[in-house]
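What follows is a set of notes on a single structure, which appears directly below.
The other protein chains are all here in position, but one chain of the complex has been omitted.
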Amino acid sequence: MTYLANVRLQNPLVHNITNIVVTNFTANGLLALGASPFMADAHEEVQDVAKMSGAVVLNIGTLNDHTIQSMLLAGQSANTHGVPVVLDPVGAGATAYRTDVTQALTSQIQLAALRGNVAEVANVVGERWSSKGVDAGEGEGDVIALAQKAARKLVCTVIITGKEDVISNGDNTYIVSNGHPILTKVTGTGCLLTSVVGAFLAVSNGNFLEASVEAVSFYGVAAEIAARLTAHQGPGSFQVEFLNQLALVTPEIFKEMSQIKKLT
Amino acid sequence: MTYLANVRLQNPLVHNITNIVVTNFTANGLLALGASPFMADAHEEVQDVAKMSGAVVLNIGTLNDHTIQSMLLAGQSANTHGVPVVLDPVGAGATAYRTDVTQALTSQIQLAALRGNVAEVANVVGERWSSKGVDAGEGEGDVIALAQKAARKLVCTVIITGKEDVISNGDNTYIVSNGHPILTKVTGTGCLLTSVVGAFLAVSNGNFLEASVEAVSFYGVAAEIAARLTAHQGPGSFQVEFLNQLALVTPEIFKEMSQIKKLT
Partner (left out) sequence: MTYLANVRLQNPLVHNITNIVVTNFTANGLLALGASPFMADAHEEVQDVAKMSGAVVLNIGTLNDHTIQSMLLAGQSANTHGVPVVLDPVGAGATAYRTDVTQALTSQIQLAALRGNVAEVANVVGERWSSKGVDAGEGEGDVIALAQKAARKLVCTVIITGKEDVISNGDNTYIVSNGHPILTKVTGTGCLLTSVVGAFLAVSNGNFLEASVEAVSFYGVAAEIAARLTAHQGPGSFQVEFLNQLALVTPEIFKEMSQIKKLT
């Protein structure tokens, strides 16, 4: 797997329609990684931008009627032109509106990948899941089953992030054990991961599962190094160093620290 | 007063409808502190989000017709369900539109607290105040009178920040002397303080005055430490360290450095 090197070589254009909290962090994270972010949500241009991009990333963190329509237009344009689409269903299940919107999006757009926490993914595919006290550490078996079921239902790669990350396309499933808890103290780290997955898919030649696994593990490695370098300093320093590491982690460092387990 | 410890223990959900300049900084500040930020302004869901939150924070920094309606819906839902509402009237008085909007908001929503500089608070309650050369240092007596008058008129806790901070519920009034001038060199530090007040109110069991006083003093202590640690480095380094200190300042450190004076 050499997707990281290819992202840096090809600088793929990643079209993001994302929430107003994380636009800056997402753009800076993609630039640090070596990709080329493009934020655009005007109805007049999203189809053009999606068409010319290597991937389209949709994030419903601060959705409204205007951006939902932008997402539908961009997603369908991407589908028409063979551009992979990644969805981040932020807060699906937290309100009825978010659950409805994610179900509308997934019924009208063919995803290449879905990235969320276990409660969000469960809600997208109509499973009930309490949004308290749920992570990949407790009830790991259920998370794996959920990932596989969601992947089969949506016919895409599903990434459930938590203490451990589960990635499945329905047939094959991986567990990634990289990452660090301080990621939860910086806003938008889940959102940026979804966009980083988009960058990896853009250079994947259709190998969405493998590219997703590498993206998730790479991201976790960058977080581990940044957490070590800023131990005891706090989330402000971690965030700065994490952006540094997205630029500095080489394929060699990644290979050495990557913790990926393929389930049989 | 142990509200700081309770914020970290309870991780209250704080619903923010805020301006597009400070969303990221606000979310990161609340996460660093130990609260749980939720940004949402879609009319379809703001009532649901307000209802499930520990506090609702409204900020008119980059208001428009859509978000004003969002604020009314969220604020009234919060009122119905006993969730405290905090308003930050950014730029009230700077344009007629902002003055009108803040007066509409305060007439239709019962606030738990209002947080602004002296010119903003004066404009909210229909007093004239020049927006140049005004801070709590000059004419302190007037600022105290204004805080008391505004608190009685709005029937809420009023926080006027400046060189010294004045906090009053109309009956009792406190002066907080923590803080640092470099806060004015980082955008959104006033806005984030308002959201931090929201987090403290969320765990206050209705003691809005005391919780506001502690929030303001805690925030100033974090700024003092961050300013000391980054002396002569500039506002970029200060901002990073300030986020660190929002996470690192313990109740013990806070108690030692807090400068709160109750007026008789």
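Per-chain residue numbering starts at 1, and chain names A and B are given in the order in which the chains are listed.
By our rule, contacts are C-beta pairs under 8 Å (C-beta built on N, C-alpha and C of every residue); 3 or more make two chains touch, one makes a residue touch a chain.
All values reported here derive from a predicted model rather than from experimental measurement.
J.: Of the residues B:L63, B:V83, B:V176 or B:V216, I need the one that contacts the missing chain.
T.: Per the contact definition at the top, the residue touching the missing chain is B:L63.
J.: Out of A:E210, A:E224 or A:E241, point to the residue that touches the absent chain in the complete complex.
T.: Per the contact definition at the top, the residue touching the missing chain is A:E241.
J.: Among B:V22, B:A42, B:V83 or B:A150, choose the residue that contacts the chain missing from this document, as touch is defined above.
T.: Hidden-chain contact among the options goes to B:V22.
J.: Please identify, in ascending order, the residues of subunit A that touch the omitted chain?
T.: On the side of subunit A, residues 20, 23-24, 27-28, 31-32, 37-45, 48-49, 52, 66, 239-248 touch the unshown chain.
J.: Which residues does subunit B use to touch the chain missing from this display?
T.: 19-22, 24-25, 61-65, 91, 94-98, 184-188, 233-237, 239-240
The definition used in the following text is that only the chains that are shown with their structure count from here on.
J.: Could you put a whole-Å number on the gap between the CA centroids of subunit A and subunit B?
T.: Each chain's C-alpha centroid was found; their separation is 33 Å.
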